[in-house]
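Quick one: the structure is below, and I'll ask about it shortly.
One chain of protein is taken out of this complex; the other chains stay put.
Lettered A, B and C in written order, each chain numbered from 1.
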Amino acid sequence: MRLKLAAAAAALLLPAVTAATRAVAATPPLLPADPAGTSVVLASPPSPHWVWVNDVVFNHMPDGQAILVDGDSGRMLGMLNTGNMFARVVLSADRKLIFSPETYFSRGTRGTRTDVVTIYDAAKLAPLSEIVIPPKRAAIMPMMAANDLTDDGRFLLIYNFTPSQSVSVVDMQQRRFAGEIETSGCALVYPTGPRSFFSICADGAFLEEQLTDSGTLAHSQRTAKLFDAVHDPLTEKPVRVGDTWYFVSFSGQIQPVTRTGQGLRADPPWSLLQPVDAAQHWRPGGLQQLAAHAASNRLYAIMHQGDLATHKEPGPQVWVYDLATHKRIQRIMLKNPAGSIQVSRDAQPLLFATFIGSTTLDIYDGLDGRHLRSVTELGTTPTVMVTP
Amino acid sequence: MRLKLAAAAAALLLPAVTAATRAVAATPPLLPADPAGTSVVLASPPSPHWVWVNDVVFNHMPDGQAILVDGDSGRMLGMLNTGNMFARVVLSADRKLIFSPETYFSRGTRGTRTDVVTIYDAAKLAPLSEIVIPPKRAAIMPMMAANDLTDDGRFLLIYNFTPSQSVSVVDMQQRRFAGEIETSGCALVYPTGPRSFFSICADGAFLEEQLTDSGTLAHSQRTAKLFDAVHDPLTEKPVRVGDTWYFVSFSGQIQPVTRTGQGLRADPPWSLLQPVDAAQHWRPGGLQQLAAHAASNRLYAIMHQGDLATHKEPGPQVWVYDLATHKRIQRIMLKNPAGSIQVSRDAQPLLFATFIGSTTLDIYDGLDGRHLRSVTELGTTPTVMVTP
Amino acid sequence: MKHMDLLTERLTRAVAQRSSRRGFLGSLGALMVGAASLPLLPVARGAQPPAEKDHASTQDPASCEYWRHCAIDGYLCSCCGGSQSTCPPGTEQSPVTWVGTCHNPADNRDYVISYNDCCGKSTCGRCLCNRNEGDSPLYVPFQSNDYDWCAGSHSDIPYNCSTARIVAPAR
Partner (left out) sequence: MKHMDLLTERLTRAVAQRSSRRGFLGSLGALMVGAASLPLLPVARGAQPPAEKDHASTQDPASCEYWRHCAIDGYLCSCCGGSQSTCPPGTEQSPVTWVGTCHNPADNRDYVISYNDCCGKSTCGRCLCNRNEGDSPLYVPFQSNDYDWCAGSHSDIPYNCSTARIVAPAR
């Protein structure tokens, strides 16, 4: 009763199908044979309602993954295998490519270390090529600022920690490593333009970096001390709207940092908390604790009740603010506590929420906060999310 | 309040410790500083009560592992990272080395595949060297017969499936790949002597292989059909005592296969089941479903109640038999259902039990069946166990 | 108790399907029946007795009870970015495979179904489904679900999920 079938042999069975179809003409038509050897090709560019859920896979870090989900249907669309100590994928400016800084060892957890930026076709989720980079990628808790693209999509910036601090610059147009920029005392990458980004420093300053067209350092300048890194530190997990990066402090102060023609400017801070909120010990927290929706000028923050040492805890609510007025306009009661949130970029946005200690992705209406659907069995330890 | 300390700097603090000790001479003595940079070295040869729990890590197969546990204390002693589609470690004849057939891809799940036998120091759990072998290792549900040593420990035999069937022979004395033996129609490796092993065949025969001193094939011969592979197949998970391999069929018939000067001999079969057991639908099952204790001439079998298609299900009991009389001498009620069992080789044996769907190792007295202790948080999907 | 009920149910009903199957993860699914707790792995819904399977689920490709899955063993590609007959993006359908015969209640016909693995990425991890009968040991490879059939693919052994393709009506 069992047949060994090579895919090519399936075609040979077609005459039998046809004959059988004739024989049962009076009954419903026979279901046709399926082709063999086919794989899904995704729409390109992607839907704005898709989301990449990055997963460092804490208990088995050699098998890091990024998982693509359609927020409208709740269907998993595919995945990438992304190696050791994976942070997150970066999408090309036209969304047709995926750039993934990855680390491999020749024997899984030992042997020769090789760091690469793998370039994937976003429709086929298949590797197109890779660029070898210095084996210095920071091994950190995954966060968005681990790596990012300059605004024109030309240069991929990757934070290194060996424990010396630097940034690798990779030319994604010429597909070559362009150089390394030393950033002692300063961490991570926050793009501000086609040839500029900044890092955040231990002394409360920012380090502004200007690149040449070949990706080398044109010049750098350090701002004055703009925040208090000791008593109420800004988290390193801000979100960006236009020329402004919105940082939040442990206590819930928003510190906007704006790129101007004269360099970075710290705008007046404002608080997520009313006095009554502070009295109830509400506080922002999480791994990807903020999200922003540029079109409606909204900021989303995961909130929980806790003391100063709880700045990474998940929260049961997301509070939504109007960035123009700094007023809270909504409190979203979450279906499950969230440590990570992300919002789609379109006019009818979705709000995505997950938590590194769960394997569920909850999807909400980004405007009215209604829970729309949940996706289960998703990943192992989901970290940060990326929307097209 | 925080200090950056390099290990070498710790010694510089010793004068301070001494001074502090004098100042509090009237109170209990100060606890001494711990040395830096030290790692445990295990006893060699290992205790007979240690057990290797092999783990294929189903949900993240690039990070296969073998975990060493001391059955007397229930302590985890250490682990090895063993790559993709890991089957199990093999211990050298003197127990001072560990041989591990492993598969790696240059990019985790893609790129160049390299298969190696890694040789580990059993006291340091560190790789000493590796032997590259053809990238043909069978990707199978882990089982003991995936790879094994000839009786003198000279040659490591590794079952290949590409889907062509063969056996790689690796010379562990000269540390080189010795050759490949084609075994079409026959699978796995069951050693029978210093230069001989057999495979089990789809037609109910066995394929006996004799090696030369250089590890090439001296000659092979196929037995007559010795079992019914269709109506009541023998599982491929037998255990060995002396010159006899004890196979068990789906229905619970024991088929001993003995190596003689004239080749393999099938001894008369006998049943694990009394009629009352059969009436209650008792049946052997599991991934590592049998264990044997040579010193007491006992056979252990995981038993459950189920139909014919349940030959891989875990069981709530282990039944123990006297191999001389074929009488059941004990029923051990397990603390947790077991899919895998193993017994230590010493005169006061321990019985180990685990299950691929759990992360608990249960340890029993191998003679009276008492539950002694359980080890939790052990692995991800534990498969087969190896005792020194 | 539930386990024993299930086994009793199995023992007393006729084995209607003796179709073949494939899929490396098969024995994992089989072993999971009767497990008290399964921290990492979804329960193989194929373990449910037929009485619990409603008609709708037999027509849902993302359900273990989907009619084509009568002999499947592995993660369902329909939950992983593919479909019942197509692999997820970036994975390759294995050319060597095994077939079963399944009954479609919607047209009351039997079809030959080929269970092709999708290869080249690590396991999808969603919708583990194990509906297997007639499994043989490894020495009968083409009746054994303990092989990773991706071994026959260009992508080599990394296994992602399994499809269930209609090949032809059964005669």
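As a convention for this text, a residue touches a chain if its C-beta (ideal position, glycine included) is under 8 Å from a C-beta of that chain, and two chains touch if they have at least 3 such contacts.
Treat the numbers as computed from the prediction; the structure is a model and nothing was measured.
Participant: Could you tell me which of A:T38, A:T109, A:S251 or A:S374 touches the chain that is not displayed?
Facilitator: Spelled out, the listed residue whose C-beta touches the missing chain is A:T109.
Participant: Based on the whole complex, identify which of A:R88, A:R154, A:R195 or A:H304 touches the chain you can't see.
Facilitator: Considering all chains, including the one not shown, the answer is A:H304.
Participant: Quick one: say which of A:P256, A:P314 or A:P349 touches the chain that got left out.
Facilitator: That would be A:P314, which touches the missing chain.
Participant: For chain A, which residues reach the chain that was dropped from this view?
Facilitator: 58-62, 84-85, 103, 105, 108-110, 113, 135, 138-141, 143, 161-163, 165, 186-188, 199-202, 229, 233-236, 281, 286-287, 304-314, 316, 336-337, 339, 355-359, 380-381
Participant: Hey, which chain B residues sit against the chain that's not shown?
Facilitator: Residues of chain B in contact with the hidden chain: 1-8, 10, 13, 16-17, 20, 24, 27-28, 30-42, 63, 65, 68, 75-81, 120, 123-126, 377-380.
Here is the rule we use: only the chains that are shown with their structure count from here on.
Participant: Can you tell me which chain lies farthest from chain A, using the average of the Cα atoms as each chain's centre?
Facilitator: B
Participant: So the centre of each chain is just the mean of its C-alpha atoms; given that, what is the distance between chain A and chain C in Å?
Facilitator: 33
Participant: How many angstrom lie between the CA centroids of chain B and chain C, rounded to a whole number?
Facilitator: 28
Participant: When the centre of a chain is set as the mean of its C-alpha atoms, what distance in Å lies between chain A and chain B?
Facilitator: Computed value for the inter-centroid distance: 41 Å.
Participant: Chain B: which residues touch two or more other chains?
Facilitator: Where chain B meets two or more other chains at a single residue, that happens at 59-62, 84, 108-110, 380.
Participant: Using the touch definition from the top, which residues of chain C touch two or more other chains?
Facilitator: Answer for chain C, listing residues that touch two or more other chains: 96, 121-122, 125, 158.
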